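Heads up, the thing below is written out as structure tokens.
As you look at this complex, bear in mind that one protein chain is not there, while each of the others sits in place.
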Amino acid sequence: MQILTKNWDKIDPFHIDTYARSGGYEALRKVIREMTPESVVKEIKISGLQGRGGAGCPTALKWESAAKTKAQDKYFICNLDESEPGVYKDRTIAEKSPHQIIEGMIIGAYAIGAKKGFIYINGHYEKSAEILTVAIKQALEKEFLGKGIMGSSFDFEIEIFRGSGAYICGEETALINTIEGKRGEPRLKPPYPVNSGLFGKPTVVNNTETLVNIPFIISRGAKIFSGIGMKNSPGTKLFLLEGAVKSKGIFEAPLGTSVQELIYNSIYGGGLEEGKEFWFAQIGGASGRLMTAGNLDQLLVYGPAEYPLGCGSILVVDKSMDLKDFLVSWSGFFHRESCGKCVPCREGTFRLHEIAKRIRNNDLLPDDQERLEDILWTLGNTTFCPLGNFAATAWKDAIRIFGDKIFKAA
Amino acid sequence: MQIKINNKSYDCNPDETILSVCKKNGIRVPTLCTHPDLLPSEGACRMCLVETNQAKCLVSSCTTKVCEGLEVITESEKTNKARTINLELLWADHAGKCAKCKRNGNCELQRLAKEFNIDEFRFVPRRGEPALPDEIDLIKDNWSHVVVDEENPSISRDSEYCIECRRCVKVCRDIQTVEAYGFNHRSSKSNVGTPYEKPLDCIFCGQCSMVCPTAAITEKDDTEKLEQALADPKKMVIAQTAPSTRFTFSEEFGQNPGTFWEKQLVATLKELGCDKVFDTVLGADLTIMEEANELIERIKKGGPFPMFTSCCPSWVLYIEKYYPEFIPNLSTCKSPQQMLSSLIKTYYAEKEKFDPENIVNLSIMPCTSKKYEAQRKEMDASGQKDTDIVLTVRELARLVRERKILPSYLKEKKYDPALGISTGAGVLFAASGGVMEAALRTAVERITGQELAKLDFEIVRGEAGIRCAGIDIDGLNLKVAVVHEIRNAKKILEEIKQGKSEYHFVEVMACPNGCIGGGGQPLPADQEIRNARIKGVLSRDKGMSLRKSHDNPVIKKLYKEFLEKPGSEKAEKLLHTKYTNRKK
Partner (left out) sequence: MSIQKILIQYEPVPENVLRAVKDVNRHNGYLSENDCEEIAKYFSWPLARIYSLASFFDEIRIKKDRKIIIKVCSGGPCLMEKSQAVTRQIEMLLKLEAENDGSPKYKLELMSCKGLCDRGPIVMIGDQIFEKVNPENIDDIIKDYL
């Protein structure tokens, strides 16, 4: 099932015409000619589209709130700062089909009444930035952007903003802070960005993958979209298969596909590499949970789920790997990426990494196990933003699944 | 609206946080990053976590607003566990040498550590000296970088004690608009500090030391200098005490805020070994004489207006560094401290036939910035450094405690009369609006030539950051303003720049509520405490027989015997000063 990636083969990212020829900007034309902002929001609401960044919040909810506010200035931001380890779907979208992003943004901006937008691109994504710069220029020339879009009275411009290497800036309020020239620390919510975001103005921040669904929903209709995938989690998702699978890479599959299918079906992962034995899979990057063989039938959906699919990566780990390397990898990552503001995260991730290194080096101190439990508890329960919980998730699973083995000298 | 806290109902407003409702009703919730002067809180320390019926997880009570049907539990197994673990984490990132610490016994972290029984390092300490040689191997990876800054005369910084609560960043940025500190770096390397770890470059108001929960930012300790002077038999130590100190010194010894302890303060200084104790309030009276004269001269000459007061050295430095175009507007009068010091080393030394070189001028101040002011190059009217040692109230109290002196048990003593008679006008200098009120009492009488029927200018008193008034003096509508905290001063400066205000005379104090909230005052301080101190000041003024600076008999004598008249050549030399453009 392909709705997002269907035309990618036909598109040259540097030429807007190739996108237009495969039906691109038709949705925008429809929106401008036939739809009011309210009807656009309504359509997205009917579609049931959920944010593809990780949390899965209904997209229409953000749009509706922002559209309702009476503010003169509003902003529409595309979040292309993906930095979850093992996730590169948004980069791929930008490199394959940049106008799909831009079209989604323009429609979103039309729906909420924003005149200015930003694409917040990960600082390392040079090629994405280059492609999107060209794409914005071409869209301007074709009057899809700028003043009086397609002969209407709707104005919208897009600026590119480059991140500078900080995982936490993928969090929408931290992202907004850095555009304002502040440290990338998450803000207190409420107020939510839809009410008071960039420069205090109503702001919608949508993940890149979320936005590329918009043209499809508008041109084919919300009903068709909501018929794909699961009732409470409609549409398709870009899944990333990595690690010990035969075919690695990005695969579009309907939401509600099981991990089993994604790993073993020949149209996706095609099973494990020769001679490798499945050990566990990590779902959704470094902040994701660990899934053992017995749970592979779990369906990946947004909304309440035992194994949140996050941004959709599946890292398949085989039995030849050493768990200790993963422990150090997880703790090191969150230790580096903690913004440092709140005590449990700043100190907790540091101590977690300290203990991880002791586990790896087989020189655990007495009581380290008890310390570790306390750190994971405080990370999971007391931090300012969800990063603390992210840091603890995989560790907690590792301890639950592999138990004392972690603490035994190898 | 009503909410339930620990199963009891309390009234509250919908825009209040859980923490503020708790505080109002005497329910203690621990916190390290919240300070009542610096709201809203950022929710960084996670000490104030509570359980509610609205969320599964713990919430920080300092950032969570109340809502209909809210039920809060402030103490539970879960909150205790959270607070204990986070404290243990903080504790291992803290110096952990309480016995030697300046804030020992008055440290917010120490207090919580005691309450939660954190008596040993559960995690490998990251700061301070490693205790045992075999620990060095263990800690080499996690040692955090410590910055010690002793480069300025006013404020000491030692990041070993810092717990990254960021209160100093907030006070400096939001209240004083100087923004000398930032929260720098990321993750466990993040710290509060100056850019590029440069020496502190600010206005030395010391408000950061007022909000610091630990000893990371403190007043520069000059007690040893005093001990040396006291031990030197050749030196004559002459102390002076700032107007506000007699209302705050008592707090250091367990008295209620605002308790008037003038005679105890004098007795304490004598007990320490000071040869004479004079009163800075007399310097304040003298300042009024000179400043009122300067104002009248400016009115005659037509400006430059507004005239700004100049007794707050942080304010003066702020103008010099950030708005040097307003230097001509600053009154040329020295501060009371500097006026009195130069007189001690000239007038008094001549009169008593002392060699001024053997005089050590000690001043007890509410202020860290006075330390800076004392060592400004131009403060040498007597031919040498006019003020030798400046101690804040906190330092004095520390020294007194070290010497095991109990001020409340000492026999009360009066100021030495030679330079120790003062008026209510001078006492008013202790609080914001006081200089203005004292100046008006003198200026109005001097201009009209008639005695004021009512001495209280209530119009310039109060808590508001900017207070404006028009005073009618014989047909002249004198427009005055009283301002405290630099953020408010900045507003006035910008208004003046845009030609929006037409003040004649503006009093500015850098610290909240003036010297009573000074950077060297006892800890803790908040609006409630400062209000109590102000109450003490106003009631003292009311109760004094002399309430106008020009009625002070010593002042009259000084002008008669020595200074001739306000603005005389001698007064210019000893009591006035010049300013320097320090803008970068």
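Going in written order, the chains are labelled A and B, and every chain counts its residues from 1.
Quick note on the criterion: contacts are C-beta pairs under 8 Å (C-beta built on N, C-alpha and C of every residue); 3 or more make two chains touch, one makes a residue touch a chain.
These numbers were taken from a predicted model, which means no experiment stands behind them.
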#### Entry: Option from A:V317, A:L376 or A:I406 whose C-beta touches the chain left out
A:V317
#### Entry: Selected from A:K45, A:H124 or A:K396 as touching the chain missing from the view
A:H124
### Touch criterion as defined above, residue of A:G184, A:G256 or A:G388 at the omitted chain
A:G184
#### Entry: Contact partner of the left-out chain, one of A:R162, A:R187, A:K201 or A:R371
A:R162
### Message
On chain B, where is the contact patch with the chain that was removed from view?
### Response
140-141, 173, 178-186, 194-196, 198, 584
### Query
For chain A, which residues touch the unseen chain?
82-88, 91, 122-125, 159, 161-162, 164-167, 178-184, 199, 240, 242-244, 248-249, 282, 285-286, 315-317, 321-322, 325-326, 328-329, 332-333, 336-337, 339, 357
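Following the convention adopted for this analysis, only the chains that are shown with their structure count from here on.
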#### Entry: Separation of chain A from chain B, taking each centre as the mean of its C-alpha atoms, in whole Å
49
### Message
Applying the document's contact rule, which stretches of chain A touch chain B when the two form their complex?
### Response
166, 183, 188, 335-344, 346-351, 354, 357, 371, 374-375, 377-378, 381-384
### In the complex, chain B residues that touch chain A
42-46, 49, 57-58, 60, 63, 78, 81-82, 85-86, 88-90, 92-93, 122-124, 141-142, 163-164, 183, 185-190
